[in-house]
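Starting off with a structure, shown below.
A single protein chain has been removed from this complex, and every other one stays in its place.
This part shows chain A:
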Amino acid sequence: MTALTQSVPDMEALIKDGSNKSALTCLHCPSRILNASVGTYVEKEFSLPAMTKLKSQTDTENHVLKDFWKVSDMFHFENVGFSHTADGVKYLTCADCEMGPIGWHDLQTKENFVALCRVKNS
């Protein structure tokens, strides 16, 4: 398993009063995931499986990500999918094209985290 660290360029421009300045949409389709200012910016290290992999790859690559939008209640999302439980969490996906993981759901705290680099922030 490989771990790559990814960061988001020009992050300050995406945050307003600690929240997402713009609505979040899917990188692959027009589906709206979260409305503006519903998420809270948090810095937190978490390793998410890669969204895509090459046919030749056998195991899933993991990416260590740091920048997330925290959504305290799952019903604050506009459109989102929840995977079955794996690795002790539920992964979040686009509700329309199912691309993901775009983040994860913590089964204990019920909080949800969307990776800034896996959604469109504007």
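To be clear about the criterion, a residue touches a chain if its C-beta (ideal position, glycine included) is under 8 Å from a C-beta of that chain, and two chains touch if they have at least 3 such contacts; residues count from 1.
In this text, contacts and distances are computed from a predicted model.
The complex includes a chain that is not drawn, and of the options "Adenylyltransferase and sulfurtransferase MOCS3", "DNA-directed RNA polymerase subunit", "Ubiquinone biosynthesis O-methyltransferase, mitochondrial" or "Ras-related protein Rab-10" the UniProt name matching it is "Ras-related protein Rab-10". In the complete complex, the hidden chain is touched by one of A:16, A:44 or A:76, namely A:76.
Touch with the hidden chain on the side of chain A covers residues 28, 35, 38, 49-53, 60, 72-86, 90-91, 93, 95-101, 107, 110.
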